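For this depiction, one protein chain was excluded, whereas all remaining protein chains were kept in their positions.
The block that comes next holds subunit A.
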Amino acid sequence: MNNNHPADSDFEDLYENAPCGYLSVRPDGRIDRANRTLADWIGYPPDDLPGMRLSDLLNMAGRIFLETHVAPLLRMQGFFDEFAIDLLTKTGTRLPAIANARERRTDADALLFTRLTIMRATDRRRYERGLIDARKESDELKTALEERLRQERENAELREQFIAVLGHDLRNPLASIAAGARLMLKTKTPEDALRLEAMMQSSVGRMAKMIESVMDLARGRLGGGISVSKAITAIEPVLDQVVAELSAAHPERGIETHFELETPVFCDPARVAQLFSNLLGNAISHGAPDLPVRVEASAKAEMFELSVANAGAAIPEEARKRLFQPFYRGKAHGPAQGLGLGLYIAAEIAKAHGGSIDVASSEAETRFTFRMPLEGALRP
């Protein structure tokens, strides 16, 4: 054997040229000794390392981790294994590594130094970083998928209701038109024919309204929201028109109005009329028949506010939450009632105007209030 070659039992050589880095740190945090392997990896002459602080070889994240995690655990359990650490090379590049650390203490428990074994782990650390990123990505994907699934379920449910409602509710006026047509053949007098024609017209009107509502639902829920085309509108005649229409349809019911409309409103007049008509129609159908429906509207400062109030039984708390959902109908609905889309559509119209509809209901009154901000809305 050639004497110039180190023997396998030469521990000095094993230390210096081990396949891992060795580092001993004194209690004051300064490096006591480092082996040649480590010095080579981080590009320092071996003699430069003793005396440097361990933290000089770390970036800020590593230093904080060392102080807040490694040092406390070392003191408490005497070792800390398998932690990731980035060493800074002399040129400032990063050497990703995995380290184990172990304290060496005297018999009297005084700390002599802390030994670190360092394994270069560039590929492994990159792989682990990839795993973390992949896990994050898959978590995000999972959340997105769950949300998508929830939406799809909701849409499917809506579609089912949609079909059921079309099948059920359109059949009644259709049957009445068919019956009218059959009877028409048997009419003896023009008066009878006119009466039948009026009845059939009213059924056609109901069907048209249902189809319109269903179209709005489709646009609002399954498309990108209810469409509005806004213009600066003198709102009072719009409201008066709706009141006049519903008064004509329900001459027996009193409607009291109180308007303070100081400024025009930037809105879609046809849609606001539709919203108002839905609220007023509901108040007339569900309110106490012997007491008037009260309408208040104000447009001033920064808010357009329109409220419709009726007397009668309060809406139960449970029902209040579901009022604005499509196809929601109160318990006591007769054959002449709508599809349960009125409030849903009204709320969608409010939303399209940057506003909202609130409901307050007590034994004294039930009040629906539409509010939309004026300042932003008035700016075309």
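Going forward, a residue touches a chain if its C-beta (ideal position, glycine included) is under 8 Å from a C-beta of that chain, and two chains touch if they have at least 3 such contacts; residues count from 1.
Following the convention adopted for this analysis, contacts and distances are computed from a predicted model.
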Record-based protein name (UniProt) of the chain missing from this complex, from "Na(+)-translocating NADH-quinone reductase subunit D", "Putative spermidine/putrescine transport system permease protein", "Potassium-transporting ATPase KdpC subunit" or "Alpha/beta hydrolase": "Alpha/beta hydrolase"
Residue among A:28, A:47 or A:191 touching the omitted chain: A:28
Contact residue for the chain not shown (choose from A:78, A:264, A:292 or A:312): A:78
Positions on subunit A where the hidden chain makes contact: 27-29, 55, 59-65, 67-69, 71-73, 75-79, 81-84, 86, 125, 128-129, 131-132
